[in-house]
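Below: the structure, in structure tokens.
As you look at this complex, bear in mind that one protein chain is not there, while each of the others sits in place.
By letter and in written order, the chains are A and B; residue numbering begins at 1 in each of them.
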Amino acid sequence: MADKKLTVARTGNEAMAEAMRQINPDVVAAYPITPATEIAQIFAGFVADGLVDTEFVTVESEHSAMSATIGAAAAGGRCMTATSSQGLMLMAEMLPIASALRLPIVMPEVNRTISAPINIHCDHSDTMFVRDSGWMQVYCEDAQEAYDSVLMGIKIAEKVRLPMIVSTDGFIISHCMANMDLIDDRDVKDYIGKYKPQTWLLNPEKKITIGCLDLQDYYFEHKMVAIDAMRNAKSVIKECCEEFGEKFGRKYGFFDTYKMEDAEVAILAMGSLAGTAKVVVDNMRKTGRKAGLIKMRVFRPFPADELARAVSGLKALAIMDRSDAMSGLEGPLAVETKAALYDSAGKPKIHSYVYGLGGRDVQISEIENVYKDICDFAQAKKKFGENVTYLGVRE
Amino acid sequence: MDNLTEIRWHGRGGQGAKTAALLFGEAAMSLGQHIQAFPEYGPERMGAPVQSFNRISPEPITLHCGVTNPDIVVVLDPTLIATVDVFQGLDKGDSIIINTEKAPGEIEEELNIKGMGIKIYTVDASGISKAEIGRDIPNTPMLGALVKIYGKLNIEHVLEDMKKKLEKKFRSKPEVIDGNIRAIKRAYEEVKS
Partner (left out) sequence: MEKRKMGWKELPDADSIEAGTSAEFKTGDWRSQRPVFHGENCIHCLTCWVVCPDAAILVEDGKVVGYDYDHCKGCGICANECPINKAKGKEDISKRPITMEDEKNFKNDI
């Protein structure tokens, strides 16, 4: 397939819209919100130009966008929408319905902070807010990964029968044009195949009821089926990532590692910061520090065992969260990683950081300081007053 | 990242600073470079000072932090110099290209920045734009000046690539295409050091 490689310059939003064009969903219902607006806007252009067969539904709110998408998916269609921030907040009520009804909706999302104060820039507060909605969540470093993850997402979601959010960092990636390789339209078509739902409302052969009243005697059992689907999703994700790597040459996992083979200290981060941190790892290595990086991609389902194994040889780990759960504890990635390591014998010393809220830039020098600090922490030369440091916030 | 060049564009909302960064990025990409092109977003309106950025490297770029120490600054509107610190983050040996009729020496004296070691280039991009395109849209001629100062892209290849892109965008207005190409070429040739 390598001979068909087409290198282009695309923004994150353009890349996700391009993936949607190649997927050619049956229904897309969408409502605009910065910085995700372009995804549906570009896709609407594809609809107008006749490049896709999609029924494009312009709705009056994100709540309606998700409702329409759920309805169309329940009817048996391959359905998508896109959103960000407050839009995702407004969808929140509908999200667990999509997952409990086992509808494989794939939703490109652009990470933007949530109000108040009003701010349109990047952090992960929006998707973290809905992390327990039963949607799989994949955080992407750049446009290429976002494009690939949306394509893989279709396959994973339809096999697992749970919906998936694929997100990029708002503006930093959504509006950053960069080199990426597109996959040939026909290869994408072959790869994702035709969608065959197990049950669907518009099937006259097998009439069904969905979303019915389900009280004390059966709700738990029905919920258990969705819970079990999320628990089993890991094996499907692993399989699909491997298949994608073999077919198209780009390998992904639950998380990607960078120079972890002999690393003594590492950063665990999600999204675009991981890219910048790779440069910092290289810089650290030049100064003799054995630094590594784990870029978390799949946050739901949470790959606890795999993560515990990946960090087991480390002396110290810095966990970087681009949101705060306001739990009085630490950021969500830190809390869940610590929970994952509870039973692990070789767990490293851990310090966590909350960074970049509301789009606050994080420079190379700041990440270098994180590495230096945890190197000292590993050697017991440094103590932190608290478990979490709020990186770059003025006191 | 030693071969990485970072560029900052200064303009006013509506002058095409974002478009220029995207066009420059695309041109560099089609010549085999790895690129990034991104605007700075905020509450901009027509006329408000805006910035956009490029990163160019022969190797893949994974940096996603803001550009704070650019190697080259491009100023689309000379009136910005009075209100915005367009020199911010420039070090000795870095370059700035300003759209103005003035000579680099005049600018240096006016701003009293001799001895800072910053290479100053000027080009009358507005004048070129008015003559060749018929309107004051300085962003495309400034691209030509940037290609010259960046020095690692072949101008003929850039012009070919730009022509293809403009042909797609302005199918119904062929006169705009030739005017833009002439403007880029002239600015490439006329930029003064």
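Worth a mention:
Note that contacts are C-beta pairs under 8 Å (C-beta built on N, C-alpha and C of every residue); 3 or more make two chains touch, one makes a residue touch a chain.
Computed from a predicted model, the values in this text were never measured in an experiment.
Displayed chains that the missing chain touches over the full complex: A (touch as defined at the top).
Only one of A:Asp53, A:Asp217 or A:Glu261 touches the chain withheld from this view, namely A:Asp217. Considering A:Lys207, A:Lys381 or A:Arg394, the position touching the chain not shown turns out to be A:Lys207 (whole complex).
Among A:Ser115, A:Thr199 or A:Gln379, only A:Thr199 touches the chain left out of the display. As for the chain not pictured, it touches chain A at residues 100-102, 161, 198-199, 206-210, 212, 217-218, 220-222, 224-226, 228.
Throughout what follows, only the chains that are shown with their structure count from here on.
Within the complex formed with chain A, the residues of chain B that make contact are 1, 22, 25-26, 29-30, 34-39, 41, 60-66, 68. Residues 7-9, 11, 35, 120-121, 141-142, 169, 171-173, 175-179, 272-273, 275-276, 278-279, 282, 361-364 of chain A are the ones touching chain B in the complex.
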